[in-house]
Structures are given as structure tokens and as C-alpha cells.
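Just one protein chain is left out here, and the rest sit where they should.
Chain IDs A, B and C follow the sequence of writing; residue 1 opens each chain.
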């Protein structure tokens, strides 16, 4: 790092202190000011500690504040994660869709078929709900998970579900095709590590107040387990605005695609909190370069017990899928489809097996 | 409004107080609770005042908090504002482009020609800069305005410039084709009124911390002058994030188009603060339904004295214009172009005259 | 709830729909508008679902959005939680102090003694650190916990430590006097339930982006376990400002004291992120009515590996404790002290509840 000394400080006391912390130091002549170049061989001394040494005016790190050793190891944008017929990245766009919570096994399969017919390639559904209030509906648990799996197998799509407790992971991992880490658990590091160790694809939602670095470092926790099947999902940031539930950070999509070798998708449903805004946000996301979407769809939203306002009716979803297909084509990408991937492994075959990264 | 009484309060004291304020009151039976329906014939008593009356537990307004009498008078989305060859709304998309500040008359015309050739239909340029610091470059003033006008006339595009002082408006209005009200002046009500009275089209930028209602009420100030040529411009919100300069509120575009009869455009340059993100944000805006864009373009950004990081190089701008044209076509809209509007009044003819709203 | 119908909608279709959802409905005459009063006997139908019924314009809940059955069951402000010599609330102010992370067993006892001598009544120290990056120092684990306990016993103060994994809780609970739930885990509901079940006092930090309702509902998760020893801790909110690390929400202190029967303390160290601002924030918190503080203190901050900028040097901490004592006295409160405990009311008497008397 580069250290600028106060105008009234001589370098010797600061140098002594820095060497005591194990740093290697050289003096820099900066016009009428004096600076130091300090190298920390162990990488253990934070800039904040240096800043408290008397005589130090400014500390300038020469590397990004936090190391992103794993998330950036591949050059940006070319990488593809596939799960059954779904392809995220590498020129493919995929859409995950389904109801918010699993409330009714009978209805579930019909929703699954409906989103599959419209072109979704992954099914979503909440079994273990994260509810702000302990008095709200908490989801159907393992039973719901089994229903979700049955519906998934019936329509030939893999499925994702959110897990929230490291103690659930082992048992649930035998049933699911991918694990969603919800926004509120983005920095639940024990959960990230446990989920990562299953080797299943991880859909990592950004916390509604996390900056990009915190999000990528959460991905890094998963990557340290050796699991590189991480899909990042932007779902909107908390703000003071009330016309949308969360403010979709559409700019983070190109920012990430230019830097990070992980697919990035967008959840327009939780961002908008209002189904009438969902198609526009979804189109914006794909136009900005997102590798996919995760969308809540429900044939009878007024009868749901959670997030009724944001579920898209089936006809609107089908229309959106046409727009997504056209937008992807506009920049030479392709909407992954269950039928278009006849040669790809079928959902039911890959489920339970480790999916592989496809470098297209 | 509907007033819910505290469980231990009888209605009579509250009713007396409300009648004293000039309201008409009726009692509502709400299960085991008592409510009041109160009508305020003058519309002068704020809900907040009612809320301080002892015995009142909750006050529920039956109308949006602030009256938007003028902005909503036309049903959403169908209205078009045209300025020379430019068309904002009503199935047309237009792009305003140009440098941040006018620093060099010689260079200005070449930039103007460059953006015109790429398909922009309005020229932008700052003559009276709003600079955070009094020690920064403050813009070229009236002299810059005349240069801007000359370049505009030379290439046949109308131009917008930002005004910041009600005392400038009269003199400047004789030169400009449209007046931009910058984000920091969105609630400078004397300026809004003065600008509105010129009858010129007003580009009203949203403050980086304004909610939608505040923004629309600022538009309402202009509309009260009888000037209905108001174009709303979203340019990003202040946030705690640092990967973008401001967080583009892309969701506000469909929200407004579904409710308000004014065109809505987006400024991806100030939102991103980084030219590498500008094209993606611009595409997202059009895909979400925006009626146009305002983009900073500069052939040699590293030589500018303001906002160097966000200016798009000409080649990137030309590529973006192609994408905008294709995106507009996707949902049946059309990019307005100088050549495609041979029958429309030319910029130089409409300039100085009051432009009219076109209901297509 | 109260439902306002659209001006063009008749009530009958909406009433049919509402009755189909199990609601009881009565018509309200609101001037020239029609409303409905709907009662939901099961309390299962969210207002959001009602809002999607065609013909419904506005839905007004008559109760707070989320039930806070437990946190508010006692009337505001009078309740005291005591842990050894510490007393939070009920006219007492207590200060928790110590280093950020336990790095050095030898130094730990001397810090503990130092904060005890200055008047702190609880020791703090991190054993299981929540680090944003997997590559940062992760804390000393159970070993650090035992060192913390030894130091705590040596100086006669109880201690709190943060736990982050529900699987840690059982084993750690045997060692600690109180469990801290960190801001990032505020909505880690499995952890809240597990920690609550230990019966140990829970220090529940507010997430840096949580609104008050989310925070109280997190407390509610603990309270549902039957554990009512919950101390709320405000530690600042994420914002776009950079002069402080987080924006301390000092207004939440009186807001909570006026409504909720749980003690509220403030963490000025993490809020400020800068030791020079810590004393002012700490004084502000006590002047606003906080029941206590949690403060980072370190005799040699530049040698720490985490949060070096915010640790208060011992002399500054001692001076702050004098100010806290005087501020508490100004409104008739008392700083709890280790030596004053003998004559103070015992925990179990003031709290009217089971309590862990510890250590002294």
C-alpha cells in the first residue's frame, strides 16, 4: 500500500512502527510531501490499522479492498452453468419460474406444466419459507419439498428451493437440483459453506442492502468449498421509495458481466413487489445482459398466502417469455429450452448428480 | 378520509373537534371498533392535523396524499411531445445527446454533427453548469449558449440546456429550444414557474433523492403555468452503492407510463457515472418502455473538465443507437429521426416558437 | 380491514370474492364512494391478496401490518434485565465493553480489568467472528471463548459473545453468560430460535438495513421460545454517507422506549467506525434514553486485526464512563456498577422472570 505522511511528520517513527508490524517499507518522494510504499508479505495488516499510526495522513490500498481470488479467476462473461435443460451464461438465457410457496400439491403440477410450456427451464418453489414474522405461514417443509420434486419430475424440469438452516442441508440436498440462498441469508456463512459442500448449483441472492463486494465475498465462501456452480441473483435494494418494493440495481448486471466469471440473473418479482411492473423489469434485465430470470407465477394470485401482489398470471408470463426470447436473440444469445436441448442430459438424470460447467 | 378511533375513545369529542375544523362527519361501525368518515369540503385540513386530535388512532386518506390534478389529466402513455424532428412518446423514441459542458466552440459542431449522424434528434450541452464546488469550472454562460445554438442550427437539431436561476430564464429562453431543470433544482419552485411560463418544452430531471410524488408535484408546478410540454427524466438515485454513481430506478419507467400522461426518458450517463455501463443502462431503459434517452457523448473524454468518466465515445454511441432502434421496433415503436420526419416542422422553424403536443 | 372500491365497480362481485376467501363483509357508505368493512376471523388473508381483486382500489389495514404479540405485552420502558451486576432498563444504565476479537489471552485479562475498573458491568469479545471475506481472520472459536470466560471470571464480570451457527449454540451456551446475535444474523431465524431456547439473555443487534418492524419481529422469534431476556441493540444503518461507517438511528431509542417493553442499548463503535466519534455518539444515545452501551475498547488499536479504527483507547473510555454516569443521573437514572450490586434489587425480582445471576 501507499502511505501519505502528515506534513509535520518525519518518516522515521512511522517506518519503525510499520516494520514492527512486519511490513517492508520504502520512502517515496512526492513533490514536497513524503510517502511510503509498504509491502505486507503476509497480507495480514489491514489498512485501517496503518491509518491509526500517528503521522499517517492517508492510506491507499493498491489492490481491491477484499481479495476475490475465486470469483474472478475466470475472465468475465463466457462461463455457462447448466442444470438439466437450463443454461445460464455462455450465450444462453434461462428462466426459473414457479409459485412463491408450495401450498397445494394438486395445483403445483399444473403450475409447473404451465411454466414449462411457456419456456421456463427450471422450476422454483419455497418449502422452507423465510418469514419476517414468526406468526406468518412458515412453508411446508420436507413434505412440500417432496411435492415439488414430484411436480418437477412430472414435467421434466429441474427445481431450486431455498434452504435456511445448515442442519437442513444434508437431507434436503438429496431431493433438490439446486439450492437457493435467500437475500436475508446471504451472509449466513455457516449455511453458505454447508450448501457449497453439497456440490449442487447454488443460486445466491444479493441481500437488499449488500454492496457488490459483500455479495461477491459471500459467493467466495461457496467457492472455497470447491463448488463453482454459483449463479448470482440480483433482486433489488432497499430504498426510501415506495412505488416499488425494492429498487432493482440493473446496473450491477453489466458491472458483473464485465468483471466476474459467474452467471448473473435477476428476480424482477421480489424487486417490483407488483406484478404490473414485473415484465418491464424483466425485459430491462435481459436487455442489460442478464443470463436469466427467476419469476413468480401463479394462476390465482389472490388466493395465495404470501407475496400475492407480485405473482404474474400465466398469460402475462407466456407473453414475457416471447419478449425474453426476442431480446436474447437481439444480441446473439439464445433462450435455453427444454425441447431445444434434446441432446442435453435430462433433468431427471442430472438431478442428484454433480452438474458440470460448460465452457462455450 | 376515514378515521379509526382509539378503543377507549368515544366519538363525540373527536366529532366536535372535526366539525370545529370545518369537516363533515359520519360515524362508521367497524365490527367492535368505531370509525368516522370525514369530508373536507375545502381540502385544507391535512391528515396530520387530524392525527393529533386525542382519541384518533389512525387516519386513512382516500385519495393519494397529494393532488396531481394536472399531470394525470390525460390517460397514460399515449401522449407525444415533439420538438423539431424529435418525438417523445406516442409510439416514438427520441435520443438527446451531446457533451456535458461547452468548452470549445470548434469541437462543438463536430460533436453535434456526429450525434446527429448517429440518429440523435436533440442536442444537449451545458452552458450554466451546476457545480458542487464554487471553485470548479462554472460553464460558459450566455456565450456558450450562443455557440450551442450555432452548432444546433448548423446540423439541424433543436437543443436543450439547463437553466438554474429564474433571472436567467427570460433572456436564455430566446435562444434555446427546450429548458432542462437539473436534478438539484427539481424543487426550485420559483425556477420551475419561470421556466414553465416561457412555453418552451421542459425536461424535468428527478432529484437523486426525490420520491415519485415529489417529482410529479414539481412537474405540477410547471403545468400550473399552462405549459404542458413536460418531459420527465429519471437519472438515478443516491444510494450506498459505489459500483455505480447513482442507482437507476428503471422500475419508475413502467410505473409512470401506466399512470401519467407525460413522456419519460432516462439519463444513463449520470446514473452510471461510467461509460462502460451506459449502453446496458440505456438498453434497459428502452426495454422497460422509456420514451427516450439523454446521453453524454464526447470524442475525447479524457480532455474534458467535467464528468470525464461518463461520456460515451462516438463509436459506442452509434452502436447504442442501432440497439435503441431495434429495441423500439420490438414493441412496435419507432426511433424518431431527423430524416424520417421530412413532413415535420424543421428544428430551425420550430425553435423560438411554441411547440405543440401531438396526439398520435 | 377497510376496502375502498373503484369508482366504477359495484360491490357485489368483490363481496362474493371476499366471502369466498372466508371473510365477513359489510358495506360502508363513504360520501359518493363505496367501501367495505371486512373481518378475517382466521387472520390468514393478507391485505395484498385483497388488493388484487378486481374492483378494489385501496385496502386499509386497521391493525399494524405485523402482529407483535410478545414484544409489546409489557408496557413500555419499565422493564429491567439484569445479568450479574449489570442492569439494563428499569432506571438503570449498563455498559458492555471489551475488544472486538480475542487475539491474545495474556492481553485479554488486562483489557477486562481495565473496562471493569472504568465501570463496565459486562465484558464483550468475539470468538466466532462474522467476517465478510472467507480470507479474513475468522476468530478464535471455542478456545477463544474459554479465554474470554477465564478473563470474565477473573475480573468478576459476566460476558457476551456472538454466535452465528445454530449448531454452535448448545455447546457454547454452557460457557457464555449472554448470546449476541449480530446484525448480519438478525433474520437468521433458526439461529434465533436455538439461541432463545438456551434461556440465556440475548443481545439482538439490528441489521444495518432492517426497519424497526423487522427487528422487533426477530425479537419475537426469540420470545416465542419463552425466553424474554431480550436486549435490543441499535448499531447504525447503511447509508450513502462516508463520514461515518453507519448512520446511528438515535431516534429509534425513544420510539422503542415509548412502545416496547424491552431494554434498548446502542453500539456507537460499529456505527461510527471511528473512535474519535464514539464518545459523542455514546453520549447522544444515553441522552436520548438508551438503557446502555456496547463499546469496543483496546489499549493498542493499531495492532488489532479487525476494526482497528473504532476501538476506543482506555483513557477515552474512562472519561466516557464519567459522562455516561452524569447523563444517566440527569434524568434520575443510575449507572449499574459491579460494586453497587450488593444493595441493588436482584435480577429475578425486577424482571419478574427467571434470570441467570452470574459470576460475581
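Of note:
In this text, a residue touches a chain if its C-beta (ideal position, glycine included) is under 8 Å from a C-beta of that chain, and two chains touch if they have at least 3 such contacts.
Not measured: the values here are computed from a predicted model.
From the options A:82, A:239 or A:269, the residue with contact to the chain not on display is A:239.
Within the full complex, the residue among C:116, C:217 or C:237 touching the omitted chain is C:237.
One of B:10, B:31, B:190 or B:226 touches the chain omitted from the figure, and that residue is B:190. Touching the missing chain, out of C:2, C:286 or C:321, is residue C:286.
Among B:166, B:199 or B:299, only B:166 touches the chain left out of the display.
Where subunit C meets the missing chain, the touching residues are 209, 211-212, 237, 239-244, 247-255, 258, 271-272, 276-277, 279-281, 283-289, 323, 326-327, 330-331. In the full complex, subunit A touches the hidden chain at residues 2, 4, 26, 28-31, 33, 35, 37, 39, 58, 60, 62, 238-240. Where subunit B meets the chain that is not shown, the touching residues are 17, 21, 44-46, 48-53, 66-67, 69, 130-137, 164-167, 184-185, 187-190, 207-209, 213-214, 217, 220-221, 224, 238, 301-309.
What we mean here is this: only the chains that are shown with their structure count from here on.
The most central chain, judged by C-alpha centres against the centre of all protein C-alpha atoms, is A.
Although subunit A and subunit B carry the same sequence, what matters here is overlap: shared residue numbers make up over half of all numbers found at their interface.
Centre-to-centre separation of subunit B and subunit C, using mean CA positions: 42 Å. Centre-to-centre separation of subunit A and subunit B, using mean CA positions: 33 Å. Residues of subunit B in contact with at least two other chains: 239-240.
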